[in-house]
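With one protein chain held back, the other chains of the complex are shown just where they sit.
Then we have chain A:
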Amino acid sequence: MNQSPTEPLKRTPLHAAHLRAGARMVPFGGWDMPVQYAGVKAEHDAVRNAAGVFDVSHMGEFRVQGAGALAFLQHVTTNDVSKLKPGRAQYNWLPGVSGGLVDDIYIYMVAPDEYLTVVNASNIAKDWAHLQQHAGEFDVTLTDESDRWALLAVQGPQTESLLQPHTGTDLSAKKKNAFFPAKLFGFDVMLARTGYTGEDGFEVFTDASEAETVWDKLLAIGLTPAGLGARDTLRLEAGFPLYGHEFSDTIHPLSSTYSWVVKDKTHVGHEHIRMAPTQTLIGLKLERVPVREGYPVKVGGEVVGHVTSGTSSPTFGHPIAMALVNAEHAGADIFDVEVRGKDHPATRVALPFYKR
């Protein structure tokens, strides 16, 4: 992270709650965040089999309002924002002016002419500057609400049944990507049926001042607190690309399997994004040795790419990785990954590794 060592780490409204829950805290994108509580495997398994809760308050929220809000969002993103209806959410990309992504984002439609966007924590300042730069020609007002909101991701197959008794909203009627105001434990929140774990779940937007109470109540009804460690193993198993690893300012976003995020429209950098990528993101499975970001990926002794994310999969019990490889080698079935000077065989497997 490009964080000056003298700059103090930012804290979410749940910092004290994490310490109470026994979290090990680590610097992450300029924030002091919980990496784990009981342990990555236990937290990972809780989300896959029951339900867990993550503090994702470090992520940024920008409100986009005005008669030109839709036209502006259409200009700065690749997906078709006009498909959104009030109460719906959409995964989207912020392309750069010369290829690559400024960020990947979620857009929540509040009302006609009003949207809430959620951006990655480490990109808040960069995204804000980028959006300001492109807002000038549109009738639009941007507001950085990152400090106003705490964001809790409640994820896992038991999420709906655990939350239902504590809200008056019929959650079963709210399908994937629904976004709606609700009462939760008596507090006014926004709920979104979205998440980043490959499981069913809800993201809870709550006022920062009420976040700690909501968090405590979520733990009291049986949710397992889960940290950044489990969040990463879960998203990797689900084949979700992560900014800074599978996406960046310089990686062609169509290297990933997410070409559906680019729709037929004119937008920032559209001429670059439509050029064919020279690399392809693939999934790899190894027998024993975990492989990490940056490790060389080879075919026949020749380096053809590198690992972008790797871990030992708690669900499958063997190492998995995503890797960017030269497009002409992406069809190979067997690769080698160099680990500390020694090559280890890796089998290409389809992404995602895990599908619910």
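One rule holds for everything that comes next: a contact is a pair of C-beta atoms (placed from the backbone, for glycine too) under 8 Å apart; a residue touches a chain by one contact, two chains touch by 3 or more; residues count from 1.
Here is the rule we go by: contacts and distances are computed from a predicted model.
Visitor: There's a gap in the complex where one chain should be. From "Transketolase family protein", "Glycine cleavage system H protein", "acetolactate synthase" or "Radical SAM/Cys-rich domain protein", what does UniProt name that chain?
Guide: According to UniProt, the chain not displayed is called "Glycine cleavage system H protein".
Visitor: Would you mind spotting which of A:A21, A:V35, A:L242 or A:V349 touches the chain that isn't drawn?
Guide: A:V35
Visitor: Out of A:L162, A:V289, A:A330 or A:V349, which residue would touch the omitted chain in the full complex?
Guide: A:V289
Visitor: If the hidden chain were put back, which of A:S57, A:Q279 or A:T311 would touch it?
Guide: A:T311
Visitor: For the chain not shown, which residue from A:G96, A:G229, A:G269 or A:G305 touches it across the whole complex?
Guide: Result: among the candidates, A:G229 touches the missing chain.
Visitor: Could you pull out which residues of chain A are in touch with the chain that's been left out?
Guide: So the residues of chain A touching the missing chain come out as 24, 35-36, 39-41, 229, 232-233, 288-290, 292, 311-312, 314, 319, 340.
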